[in-house]
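Only one protein chain is missing from this complex, and each of the others stays in its spot.
Going by the order they are written in, the chains are A, B and C; count residues from 1 in each one.
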Amino acid sequence: MATTSPTAGRSASVGARVNEFAIKLANVNGTGSASTNNLLMQTIFRMGIPVSGKNLFPSNIQGLPTWYEVRVSASGHTARTASFDLMVAMNGQTYAQDITEVSPGGYLLFDDSWPLDPSLLREDVTFLGVPLARLCAERFATVKERILMKNVATAGVLVALLGLPVEEVSAQLTAAYSRRPQLLDDNQAALRLGYEHAVRHFDCPLPFHVERLGAPEGRVLIDGNTAVALAAVYAGATVGAWYPITPATSVMENFGRLCAQYRRHPGADGKVHQDYLILQAEDELAALGIVVGASWAGARAFTSTSGPGLSLMQELLGLAYYTEVPVVLVDVQRAGPSTGMPTRVQQADILSAAFASHGDTRHILLFPADPRECFDFTVRAFDLADRFQTPVLLMSDLDVGMNDWEVPELTWDDAYRPDRGRLLGREQLEALEHFWRYGDPDPEGVTSRAVPGQTAAAGHMVRGSGHDLHATYTENPAEYQEVVDRLLHKHRSAAAHLPPPVVERRPGAEVGVITLGSCDLAVREALELLPGPGLSYLRVTGYPFPEEVHRFIAEHRFCYVVEQNRDAQLRSLLQIETGAPGDKLRPRLSYGGLPITAAQVLEQIASRTED
Amino acid sequence: MATTSPTAGRSASVGARVNEFAIKLANVNGTGSASTNNLLMQTIFRMGIPVSGKNLFPSNIQGLPTWYEVRVSASGHTARTASFDLMVAMNGQTYAQDITEVSPGGYLLFDDSWPLDPSLLREDVTFLGVPLARLCAERFATVKERILMKNVATAGVLVALLGLPVEEVSAQLTAAYSRRPQLLDDNQAALRLGYEHAVRHFDCPLPFHVERLGAPEGRVLIDGNTAVALAAVYAGATVGAWYPITPATSVMENFGRLCAQYRRHPGADGKVHQDYLILQAEDELAALGIVVGASWAGARAFTSTSGPGLSLMQELLGLAYYTEVPVVLVDVQRAGPSTGMPTRVQQADILSAAFASHGDTRHILLFPADPRECFDFTVRAFDLADRFQTPVLLMSDLDVGMNDWEVPELTWDDAYRPDRGRLLGREQLEALEHFWRYGDPDPEGVTSRAVPGQTAAAGHMVRGSGHDLHATYTENPAEYQEVVDRLLHKHRSAAAHLPPPVVERRPGAEVGVITLGSCDLAVREALELLPGPGLSYLRVTGYPFPEEVHRFIAEHRFCYVVEQNRDAQLRSLLQIETGAPGDKLRPRLSYGGLPITAAQVLEQIASRTED
Amino acid sequence: MPSITKPQIPLLPLARNQLGLTLRDYAGTMSTLCAGCGHDSVTAAITEALWGLSFPPEQVAKLSGIGCSSKTPQYFDSAAVGFNSVHGRMAAVASGAAAANRGLVMVGVSGDGDSLSIGLGNLAHAIRRNVRMLYVIANNGVYGLTKGQFSASADVGSRSRRGEPNLLPPVDPMLLGLSLGGTFLARGFSGDKAQLVPILKAGLGHRGFALVDVISPCVQFNDHEGSTKSFRYVREHELQDIEADVIPVRDQIQGEQRPGSVTEVELHDGSHVRFREVPEGYDPRDRAAVGSYLVESARRGEIATGLLYLDEQTVDMHELNLTPDEALWDLPFERLCPGADQLASFQAKLR
Partner (left out) sequence: MPSITKPQIPLLPLARNQLGLTLRDYAGTMSTLCAGCGHDSVTAAITEALWGLSFPPEQVAKLSGIGCSSKTPQYFDSAAVGFNSVHGRMAAVASGAAAANRGLVMVGVSGDGDSLSIGLGNLAHAIRRNVRMLYVIANNGVYGLTKGQFSASADVGSRSRRGEPNLLPPVDPMLLGLSLGGTFLARGFSGDKAQLVPILKAGLGHRGFALVDVISPCVQFNDHEGSTKSFRYVREHELQDIEADVIPVRDQIQGEQRPGSVTEVELHDGSHVRFREVPEGYDPRDRAAVGSYLVESARRGEIATGLLYLDEQTVDMHELNLTPDEALWDLPFERLCPGADQLASFQAKLR
């Protein structure tokens, strides 16, 4: 990944731009800056202005650099950008790097309690010094208070600089700390401290700032992992098993919190009962083992993990595939290989997920592009897993999963009932002439399923070893093949049931762009900025690929395939499945670990249209 | 896979054919039939006639059906065949199936101590009844003797029927049991019993039989797992770690036996020392962990496993890839998915091996076609792993690994010295200006390596997390990418160092056949039998694919890709790597678990040339 | 014909249990293990225990990993649904099944390789979770199915068929279980059904994880001189300490009476376990003493058998997690899904 040119994707100089700008806050982790970040995001969001926040945090708990990027875009371009109109440079360790990311004509806010190293100044940047540490030291007694309140004071400065409604911000603080009066006082005081200092010393607001557009009607700020957890509650999952791993941890932690909220009922005995069971397993093998066992016994069950966990789950994924046990696995992808960068994003588990496990194995994948799709696709994942009696992997990523995204409100149809597929109840089983676990397939290759504990006639024993229609062990080629051929047919049949790909054809476009997941916004922004007749767009939402994907590729002279990994994994899968030649699918890759920007997409497409 | 038509690949009726026929022995496992099988194979082999033996055994220890197939072919066609001139039907459980596999005009040998169910007779087959059980009951006292000796008596019958030199067979028994006179007597008696009965009652030899061609000069009968183990000894591996799994178990068991033979030396203390250390690990994760640790500390180390183990090794393979630690992993493939059919063959771990582990990870693979290549490629695997500081996976399979193959004698060049690549010794390290573990790459992207325990200047800490040139943790995109980009370059550079693919171009051939590993003989036989101008042939021997593979595909209008898996895994890898469109690479698949036959290849190619 | 006669599970065709079922109703398909394999006796004992406790055959869930031992669930209770999973993961799979449906009678069968090498971590944590199930280790000191490598329970000095000695100290599942807070630890011998069946019954009645180590000789690879898990060796060295007879409240089952003092413990399901303690004062509820006892008897080269440790105080996974009495998998969807209105209110906070 080349460093992004500061001009691409944004206007070159910072004029008086209302509701179109980006700021970045550089901090040290563990010092309480997160609340400030949220305060800003929330306020802007509530003014009805499209906004996004990207949290770039280290794989460490305290003391290392952390950044928060806020992009405000009335035109709806809320993909990550890499050049900033205002840098809030609160971390000395990264100052030299941070200053380079300010757009020409932009601003840098720093703490002038200490002098700035003059070698770090830039001619084309306006430096705004505020003696934040000194102000806080004067106002607050303890070191801890000073560290925490400096963040709020900084927020106060930004409220003034960006034209945010200070009363609303103040009201938010009041709401947040209503039960802790001392903390509330401190917060309010710190906010004023920063705010008033800024108003006194600077021309507020800056040329770029916000102006209210309305209320965020029908929109919410939510992260993907929360959305997944909500979906698991709504889809009726009762068993969750997991092993902590960044950036997937909050999926199951949120599921637990939501279940505690919605699934605690008083039992017949008067005690509170919990209509769910979450097991923090000893490792990822056990986590998936538990899910397989629970699903086999009839529950909707799921696990969440990230790359290293996915690697550890390979054997059990193969088991679930071959025994035809539903599994929902949420893979919140991070940068690999190996432990890689646990707090950075990539979409690099695609091949590993599609073909997870040795032998001829293939799985259904879903690729959500934002938290709303995380919600919808997770519900869908449970239905697909049940219907096709097979693992379904929701391929989320750190950007979607852990950052707050502004999306249309999640909706729910109370008429929804789980599609449990061919899972037979006791009565159905008793009515059967015979029960063959892997016999009598429906046209899509699905056979009927019985869980333990029902009726003697349904007795059988599933196994990961070679088996025939009755689930009996076999080494007979024909009996063995009958089952694995059906598995392939079943897998292909699933394509028609996946969420349809998102397609936007430009009239006359000879060239297309194919992408997936969290690349969506950046690619769309890039396409708008691209000169000329424009490119058609297709966002893949799942694997196996529906017919529409094949058609799109066939229709275009060639397609760029934009994805966030080094090895062109989506492109590889497209090659295998569609048979398209390599020169029809041109990889455009971004894999530095930070969410992809329109500038990166543009640069790659614009500079190498020939190949 | 359609069932093989009995005529394809063999002449329709059984005439007087010398040194061109196939027989099959049906038995029950655990009854001692293996020694008979070996006796027959060995004798034919020593007569200088090309011969192959396929052991089809169940995943069980005692009491289930087991078969042994012997194919004799003066013309060198020793791939498995599925139609037999003589069936030795010693297992009542499988009789009904066995009778169907006899070629029209063929023979069936059975034990007529009991009457045969007349419904199982076939008009076009000659039935040879020998009262084996009765003969043995008369001659031997204990049940155990009777069971065992019945096998030898059967061998005696076959010696007569097939025209084998009875004195040579007898001499073999003498050599084998020289230290156990009672057993020897029994064996000789049983051999005579069967032999003489046959000579008395049948026209011996049968129309198809053997005639000596000479001595097996320069050829040996050996299985692939033994060859791999020998190579590990010869390449200087000192640490082996493994977890038992069929069909890989005998790799490490043989390594242990060979080391005990060649690597026990008296130490300075007068005690016997073992210049090797084999650890039977608690699981495959530990086995590979041990190999990674041993290699990191400088030893040539390796592990052997099969599919399920490969799945469990995914995470550590990614670690070795990213930390650039050499690993030699022998994957003796069996039929999947999941536990699959542990005693049946497939080539279905290709994708799982090539992209083993989450994130952007890819490995070097080698595909041996026979035990001799197992030997050569394993030595090469150690050199490649050291040179490219990365895992190398030898993709053997059950057919190559566990069956005896007749191959040219293994050869060894005493001038061979391990290519340890850029592994620096103490002096080299001390002479360095600086040691950067991942800096200063050579043109192929390889950097210098230091093992622990050498010199303070080389101190560093490798890690599976994001790192820079110094092996220091980083989350910086540019630093991170510098390393992973080099890894990709390194991987590609390895292509030129792999064993060259085996290519036979037919003049004017527009169509090619691409295959790999143990498909070799069957495909070659099929190509000879194919009418018309003929097809060019390429056998892939490794991944990443050398230039020649790309060229071959480009040169032909299209290629069939013949492999033993359901999902066209080699074809998929070829698509990804060469960019060839789907219709240029036409999958021809065989995956019932028995070694592929020429008839299967022919049928597939002949019946569907259009697609 | 040369085919091997397979051991059949001995049937008592006339005896009927409380459900009116005979042993045959709890039978599985024919075993494909080696003639004389100890595992077949374990199968027979499990069959008898299930029948004896009058569980509806279809209420049972059978689970296993991979190995000769792990094949055996196929050989009992064909009316049940079973899962022959992957090597070493049965404890995890069983935990999930138990989570989904607490009404199942969970029977897991594993081997020493399956449980003590590849599966050790997962077994350890299933013990900690106190998943309610009977977990049988058919322990032969070898990997039978892969042809006789030493397992982690092979004793030091034990010799393989090829004559190589085992070098590593054995893992004793009882000591291991004790160190991990196991709540039911018992050991039997496949050759002593009179002792084994009551132990299995007690395990099936235990409200928690019942770990039963059954010494089950491999006639193929570990039943020769030099092996410490052979029939002869076990017969000579077995130290029959404590016995447990389960007496379901529905019907008193009389076990063989043997001399010795008796401690009676009530299980949570209302049935009673009686210990006949050979050592004076042996208390299966005294963790520290049980540990010393196991260490000491191992040091004497003896195998302590019987119900060795019992803790009926610790609650099982479901009680711990306050799940309802119903099976989770079968809860009505209406009770699980908060509905559109709740989703709207939840999102009100996200604005």
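What to note about this one:
The criterion applied here is as follows: a residue touches a chain if its C-beta (ideal position, glycine included) is under 8 Å from a C-beta of that chain, and two chains touch if they have at least 3 such contacts.
Please read these numbers as outputs of a predicted model, since none were measured by experiment.
Among B:G32, B:P207, B:G236 or B:P581, the one in contact with the hidden chain is B:G236. When the whole complex is considered, the residue among B:V102, B:A198, B:A281 or B:V328 that touches the unshown chain is B:A281. Between the chain not shown and the residues B:P50, B:P65, B:P216 or B:P368, the one that touches is B:P216.
Residue in contact with the omitted chain (choice from C:A79, C:A124, C:V234 or C:L328): C:A124. When the full complex is taken into account, the listed residue touching the unshown chain is A:Q280, out of A:S170, A:Q188 or A:Q280. The omitted chain makes contact with just one of the residues B:A299, B:A354 or B:C559: B:A299.
Although one chain is not shown, part of subunit C still touches it, namely residues 117-122, 124-125, 128-129, 152, 167-172, 175-176, 178-181, 287-289, 291-292, 295-296, 299, 314, 320-321. By the touch definition given at the top, subunit A reaches the unshown chain through residues 27-28, 30-31, 59-64, 90-93, 111, 114, 133, 147, 150, 243-246, 249, 280, 282-284, 308, 338-339. Mapped onto subunit B, the interface with the missing chain covers residues 45-46, 216, 219-222, 230, 233-236, 238-239, 241, 262-263, 265, 267-268, 271-279, 281-283, 285-301, 315-316, 319, 323, 409-414, 416-418, 450-465, 473.
What we mean here is this: only the chains that are shown with their structure count from here on.
Here the spacing of subunit B and subunit C, counted between their Cα centres, is 39 Å. In whole angstrom, the spacing between the mean C-alpha positions of subunit A and subunit C is 43.
Among all residues of subunit C, those that touch two or more other chains are 86.
Shared interface positions of subunit B, i.e. residues touching 2 or more other chains, are given as 59, 308, 338-339.
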